[in-house]
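What follows is a structure written as structure tokens; I'll ask about it next.
Every protein chain except one is present and positioned as in the full complex.
Then we have chain A:
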Amino acid sequence: MAGSTLEIKDLHVTIEDQEILKGVNLTITGGEFHAVMGPNGTGKSTLAAAIMGHPKYVITKGSILLDGEDVLEMEVDERAKAGLFLAMQYPSEITGVTTSDFLRSSVNAHREEGNEISLMKFIKEMDAAMDYLEMDKNMAQRYLNTGFSGGEKKRNEILQLMMIKPAIGILDEIDSGLDIDALKVVSKGINKLRDESFGCLIITHYQRLLEYITPDKVHVMMQGRVVKSGGPELAQRLEAEGYEWIKEELGIEDEIAGQKA
């Protein structure tokens, strides 16, 4: 499969009547890893949630297209089946549903009816991915995210990413709350997917993650917009100098996005 293209054009998003995104433009193509960085509260996670169709966010203007198809017209599950995947910062806990059953339903949702993955093949793939992510196999039989530590939840998100193999993966602060060893393992999982058919949008406010996953492009968000884009060197400069120089350069005093609309 050739890579997909996700185009975000002039995206405006509000939550509870507060405008968070004020015209985001971004294009991600298969084979590319993009990092979206920025201080807290500048709209990074809102962007991730809005692309996937989070029920609390309202799109007031702009468009999201996946290979020319209007994503905003799609239900959340249709977005997933079209090729989008969001690794969440705070995955839900669902009691009574085992991680393994959930994962199998997810994998099968991406396949045609009548072409469901066999149980043997599924278990084999899941075991291999869990080994790769150095996960405890018992986790597959535990209820989904229920009682998982922060690190286990993040690994579980990447396990899903590896099993579902979407066209475009959006990773919302996948590094938060991870110790260095876990961060390395999670990065290893993400890097394994790197090929022409996979595009990735990595949302983080630490440069730390980008030491393990080298982005092709780096974008800085402030005030609900992408205010600066560049290559991997941009992330390094942010790590060394912080965000102040960008604010000065662009004449931004308060970088926070959520002003009353």
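Throughout what follows, contacts are C-beta pairs under 8 Å (C-beta built on N, C-alpha and C of every residue); 3 or more make two chains touch, one makes a residue touch a chain; residues count from 1.
By definition in this document, contacts and distances are computed from a predicted model.
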{"item": "UniProt protein name of the chain not shown, from \"phosphoenolpyruvate--glycerone phosphotransferase\", \"ABC transporter permease\", \"Fe-S cluster assembly protein SufD\" or \"TlpA disulfide reductase family protein\"", "value": "\"Fe-S cluster assembly protein SufD\""}
{"item": "Which residue of A:D10, A:D77, A:D195 or A:E244 touches the chain not shown here", "value": "A:D77"}
{"item": "Selected residue (touches chain absent from view) among A:F33, A:F85 or A:F148", "value": "A:F85"}
{"item": "Hidden-chain contact residue, picked from the options A:I94, A:A128 or A:L250", "value": "A:I94"}
{"item": "Chain A residues that touch the omitted chain in the full complex", "value": "52-55, 75-77, 79-81, 85-86, 88, 91-92, 94-97, 102, 105-106, 109-110, 143, 160, 164"}
